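Below you'll find the structure I mean.
Excluded from the complex is one protein chain; the other protein chains are retained at their positions.
So that you can tell them apart, the chains are marked A and B in the order they are listed, and the count of residues begins at 1 in each.
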Amino acid sequence: MTPDSMDLVYRILDEQLVDVDGRRCGRVDDLEFDGGPGEQPRLCAILSGSGVWHRRMPQALRTVGARIFGTGVFGEDVIRVPWEQVDDITSVIRLKAKASELGLAQGDEEAATFVRKLPKS
Amino acid sequence: MGRKGQSVGGIAVKKFFQIALGIIAAIGGFVDIGELVFNTQAGADFRYTLLWAVPVGVIGIVVFAEMTGRIATVSGRPIFDVVRMRMGLNVALVTLVASLLINLITLAAEVGGAAIVLQLLFDLNVSTLILLTVVALILIVYFVPFGGIERIFGYLGCALLVYVAAAIHLKPNWHQVASGLLPSWHSSALYAYFVVGVIGAALVPYEVYFYSSGAIEDRWKISDLNLNRANAILGFTLGGILSIALIVVAAEVFFGPQVHPGYLGTTALGAQRAYGEAGLLLALLGMLFAVGGAAVECAFSGAYTLAQFAGWEWGKYRRPRDAPRFTLAWLIFFALAFVVVETGVDPVLLTEYAVILSVVALPLTYLPALLIARDKTFMGDHANGILANVLGWLYFVIILVVSVAAIPLLLVTDGGSV
Partner (left out) sequence: MADDLARGRTKTTYFRVHGAELSAQAQHEAQKLNDDPVAPELKPPIQAAITLASDIGGAIDEMRVSPQDRQQAREDQAKLHQWAVKARALAESL
């Protein structure tokens, strides 16, 4: 492997996403490429959310997986983060924007409405 | 150079106390309901002949915990982060489901155990005590900082050291005790079941999930790697001495009259035989905090695994509103455990199943930790050396053998009752 190349499965897939404020905001659950047949494929986005999990499961489990974890509706169970939003790759994937601006960590927002009611939260 | 107004010697003394206090907390935190149940039954049924299984389990947990603590310190990755990243989605998902289930069973067993100890102390209705236990644990976890939680349960759990004193006081035949520490074998399924149980009780994965995530909670830096090594080696080894003491006391008190200790109350009887009411009270106090501390570790471990698998914000060092799904997760774990224990299921039976099922799932978390710990891409100069690699792979083989044997032995011996 050349210094310019990177093993995407080894270094990117399944890694932790961290937003510009240092907040953990999901994982790299899948990758999106563009480029047609005969062209050089180009990594264009990170997909984060349980809606893509069924695609990575063994064939026999995909239907059940989609039913449990979602079918992959963008903006709901999958968030698309353009590759341009990636700031740095260390032991985590650092993003250039806040999680809320990218639509990530929506579950935290929902849970926070309850947790904020607790004392000293 | 020391900080302003603080000498180099002062810093060294402070560091020494930091290490010593960490070790004391680890001793008290090592024993949980699994150790109390399996080690007492092992001593009662097989006298000293299962003692050798304790060091086998203890060295295993030292190797596993040191690796995961080092990975967390060097690369900032807690254990389930490593599982997800190294094993991929599908294996990690299977590991997650298994871990959550085992964590829940273990948490229920620990909560039930704490309620039983309170009942032995106060003779109140057990259902009320289960509720009180869960509420008290939730309040402590919610309001006390991470370091405080470790210290409260770790230090007070050290009351269990009464078993070490009792083991000496009861004047066992030390030659036979020493012989018991050398590996031996009995050709019975029940003996093999207890070998798996004693090793499994020392190697429970939730302790490692907690330890590894705790390294990040405590913000360990590269300079803390010695602290990691000292905590893992000395803390767990000294904790293992407690396990040995439990076996020796059980062998002295229960083996002769052929008592099979099926209750936590019977375990406490060993300390009472040596020191009367004072011994009993120390044993019950130690059990209460050891089991209560283990319950906290279990609830946190469940929340850590879930959050790390899905990439949520997590950590007790965050305010609850800044890690809301993590906070809800551990609250829900306590609530589910409460429901399980209130069904009236026997915590001792739950413990046996939890330990055996933990053993089965162990390779799923151990292997990715080993692979990352030896990978220079992630660990740089702090990757496993020759000794850590040899021990790491040796224990992977031991863990595989034990995990394959666990379920058949559970079935053949009807949970250790045949």
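Methods note: a residue touches a chain if its C-beta (ideal position, glycine included) is under 8 Å from a C-beta of that chain, and two chains touch if they have at least 3 such contacts.
Because the structure is predicted, anything quoted here is derived from the model rather than measured.
S.K.: List the shown chains that the missing chain touches in the full complex.
M.R.: Touch partners of the hidden chain, whole complex considered, are B.
S.K.: Which residue, B:F122, B:W185 or B:W393, contacts the hidden chain when the whole complex is considered?
M.R.: B:F122
S.K.: Looking at the whole complex, which of B:G88, B:G262 or B:G415 touches the chain that is not displayed?
M.R.: Touching the chain that is not displayed is residue B:G262.
S.K.: What is the set of chain B residues that contact the non-displayed chain in the whole complex?
M.R.: 119-123, 257-258, 262-263, 265-266, 268-269, 272-273, 276-277, 280-281, 284
Following the convention adopted for this analysis, only the chains that are shown with their structure count from here on.
S.K.: I'd like to verify one number: the distance from the centre of chain A to the centre of chain B, where each centre is the average of its C-alpha atoms, in whole angstrom.
M.R.: One centre to the other, that is 34 Å.
S.K.: Spell out the part of chain B that touches chain A in their complex, as residue ranges.
M.R.: Result: residues 75-77, 81, 84-85, 88-90, 92-93, 142-143, 307, 309-314, 319-325, 327-328, 378 of chain B touch chain A.
S.K.: Looking at the complex, which residues from chain A come into contact with chain B?
M.R.: Per the touch definition, chain A meets chain B at residues 13-17, 23-27, 29, 48, 50, 53, 56-58, 91-92, 105, 107-108, 111-112, 114-116, 118, 120-121.
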